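Left out: one protein chain. Kept in place: all the others.
Letters A, B and C mark the chains in the order given here, with residues in each chain numbered from 1 onward.
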Amino acid sequence: MKKTVIEEIVNVKLKDPVLIEGLPGLGMVGRIATRYLTKQLNAKPFARLYSPHFPYYVLVNQKGSVRLLHCLFSFWKNKTGKHDLIFLTGDSQAQTIEGQYDVADTILDFAEKHGVKTIITIGGYRKEAEKKPKVVAVSTDLELLNKALKADAIASPSGNPIVGTAGLLLGLAKFRKTSALCLLGETRGYLPDPKAAKGVLTVLQNILKIEIDLSDIDKEIERAKKVIERMKKIAKERETHALKTRKIEEGKVTYIS
Amino acid sequence: MKKTVIEEIVNVKLKDPVLIEGLPGLGMVGRIATRYLTKQLNAKPFARLYSPHFPYYVLVNQKGSVRLLHCLFSFWKNKTGKHDLIFLTGDSQAQTIEGQYDVADTILDFAEKHGVKTIITIGGYRKEAEKKPKVVAVSTDLELLNKALKADAIASPSGNPIVGTAGLLLGLAKFRKTSALCLLGETRGYLPDPKAAKGVLTVLQNILKIEIDLSDIDKEIERAKKVIERMKKIAKERETHALKTRKIEEGKVTYIS
Amino acid sequence: MKKTVIEEIVNVKLKDPVLIEGLPGLGMVGRIATRYLTKQLNAKPFARLYSPHFPYYVLVNQKGSVRLLHCLFSFWKNKTGKHDLIFLTGDSQAQTIEGQYDVADTILDFAEKHGVKTIITIGGYRKEAEKKPKVVAVSTDLELLNKALKADAIASPSGNPIVGTAGLLLGLAKFRKTSALCLLGETRGYLPDPKAAKGVLTVLQNILKIEIDLSDIDKEIERAKKVIERMKKIAKERETHALKTRKIEEGKVTYIS
Partner (left out) sequence: MKKTVIEEIVNVKLKDPVLIEGLPGLGMVGRIATRYLTKQLNAKPFARLYSPHFPYYVLVNQKGSVRLLHCLFSFWKNKTGKHDLIFLTGDSQAQTIEGQYDVADTILDFAEKHGVKTIITIGGYRKEAEKKPKVVAVSTDLELLNKALKADAIASPSGNPIVGTAGLLLGLAKFRKTSALCLLGETRGYLPDPKAAKGVLTVLQNILKIEIDLSDIDKEIERAKKVIERMKKIAKERETHALKTRKIEEGKVTYIS
């Protein structure tokens, strides 16, 4: 494999489709949200993107076979609304500077080919946790931005960087006749953050005018909460233990002197 | 985006133009000086350089949209003198070795296309601060060098390296019919240094025989000075605080023993 | 050398050949096993793969000359069975991400050209030492996987990564009419591990239905065992010495106080 390629596995014709992208990144917000949509809407895979800029390992799958790291395009036929949806998520982002630009460009070529005129990218926005994480929106298109702001997203301060595919797709879309919106869920970013993803999903269903059942992501949020509580407990036990050890050692010192 | 490209946004015809380059680098001297000139002369943007060798993020702008990192060419019509001016500044330099050579070459191609026969590059020269920072000049053209020396620049010791675009443009210009001069403002280089930039501007207006109002950069210098004073004050307070803490601890030690 | 090339040194016609690959990697399992087979079966070299992605040094050989780092293809004519064998081992894997994909692809092109329909790759699987290291198998082909499992290999947990050429050959083989099996010998991976390699060889001779004399690898295992014992002894002596030194120092401290 000498260059980034997209292999189409099913031939589909889509109605004025919107592309929604969420690759691994800060707090895994983009990937969690996009995978959740793919599952809930029962979207069907139709193309895979492979690249020599992805890490050079394969992953064992459940059948005892392997697969190259890749990104997966799935589609969803929207029976009631105007826009079919394409979802893009995957194993990894490109690992080199030039690879990042190359992969983003290849995605845009593919989108253009399928008649995509609107792209929504999803990512995380580093911020110390609040009760309810907000969703930050930026867009190449004022109308699209306003839709997001009406759907309770907030505007980004000027000067902020948006790193990786979620940002480059917007930057490169401006050279094409494609509008693009980026939704970033506020997250501390250390661990996979379904709560931040839920925030993005809430904004998203509003913009797309589709209804998504969010009860399953609430379960994910519960699980993530328990993981954090368990980690905090372990950390506390360690601290207590360390304190005891220190006291014992100080005791010793006293004894020795 | 698979390679470095220049997108021309306005069609301009320039009179024997001189290109002045100042990208981010040591003490931001080049960028500060070039942006200052662009503003003061009210130069107009006419082309943008994009490259897959720039960092792979985008920046949010004031309209809530984003832009790819890029370099910007602006022009200024010189009504009284012989040479129109082209200014080149931008967000970043190329991030890889091969990228640096590639971007510099693309700039020279563009300059040649627009009839540029003289290039002036601006950068910083690492030196511990003196009252009035000097400007170091090197050139591929003896006449050009002498102009700079007459304008109070000093010659560079032989063997010095000039890193990045400011240097490569000179090195690569020698393969073309282009003369190039590099002006380096002495700077400690830790912080954006408008004082070093002012030094370069003074030499530059002398060489270019144009008049530039330098009162605004004096304000920038004042601001930078205050920033430094504030930082020094904070550093001092920290020191005092640390000293107190130490004394208290030493006190304790005495007490314990 | 601007790209990966394969130089054929002998023209051979092979009968439905199986390619067995083992390059340097974890515990050197793949390389030890493949080299052992090459030697035992007296396989003959017939092609070399060179690449600008290999490290940029040469190795002095026994005649006082040098050789570029490369991978070596050897063949073995199977007089009694259905499949001739091709062995691939070498000095190094590619050093960059893109290089890894490039080299794996070049290997597959070459295999295809020689009519290879089955590839077996060998590597190490990191696991703390047990009495008898197991062999982990994954395959792009269920039948092939079952053969390995019958030959006492165990299935890999899903989600495991297989890094480097041993993995990429499987991942990329899926785009071609080539079946591929990967056999990973469990190893701690710190030192060359002939014991892990022997495990793989045992499975391999069963799958390939060829007999290989394993007495020589038992000698290698003995040698490796002695090396480890020697290293443990040295480590213990160091520890004892450190303990004594500490006691002496503690003595000093007592004395000083």
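By definition in this document, a contact is a pair of C-beta atoms (placed from the backbone, for glycine too) under 8 Å apart; a residue touches a chain by one contact, two chains touch by 3 or more.
Treat the numbers as computed from the prediction; the structure is a model and nothing was measured.
Participant: Check the whole complex and report which displayed chains the hidden chain contacts.
Facilitator: B, C
Participant: Which residue from B:51, B:74 or B:100 sits in contact with the chain not drawn here?
Facilitator: B:100
Participant: Who touches the missing chain here, B:163, B:191, B:228 or B:243?
Facilitator: Final answer for the missing-chain contact: B:163.
Participant: For the full complex, which residue in B:86, B:122, B:138 or B:217 touches the chain that was left out?
Facilitator: Reading the full complex, the residue touching the unseen chain is B:138.
Participant: Given the contact definition stated above, which residue among C:63, C:82 or C:177 touches the chain not shown here?
Facilitator: Only one of C:63, C:82 or C:177 touches the chain omitted from view, namely C:63.
Participant: From the list B:182, B:201 or B:217, pick the residue that touches the absent chain.
Facilitator: B:182
Participant: List the subunit C residues touching the unshown chain?
Facilitator: 1-2, 7, 52-68, 95-96, 99
Participant: Going by the touch rule given at the top, which residues of subunit B touch the chain that is not shown?
Facilitator: The missing chain touches subunit B at positions 97-98, 100-102, 104-105, 137-142, 145, 155-164, 167-168, 170-172, 174-175, 182.
To be clear about the criterion, only the chains that are shown with their structure count from here on.
Participant: Along the shortest chain of touching chains, how many steps lie between subunit B and subunit C?
Facilitator: 2
Participant: When the Cα trace of subunit A is superposed on that of subunit B, what is the rotation angle, expressed as a multiple of 5 degrees?
Facilitator: Subunit A sits rotated relative to subunit B by 90 degrees.
Participant: Are the two sides of the subunit A and subunit C contact the same residues or different ones, given that same means over half of the numbers occur on both copies?
Facilitator: Counting which numbers both chains contribute, under half are shared, so the two copies meet through different residues.
Participant: Could you work out how far the Cα centre of subunit B sits from that of subunit C, in whole Å?
Facilitator: One centre to the other, that is 52 Å.
Participant: Using mean CA coordinates as chain centres, what's the subunit A-subunit C distance in Å?
Facilitator: Inter-chain centre distance comes to 37 Å.
Participant: When you check subunit C against every other chain, which residues touch at least two of them?
Facilitator: none
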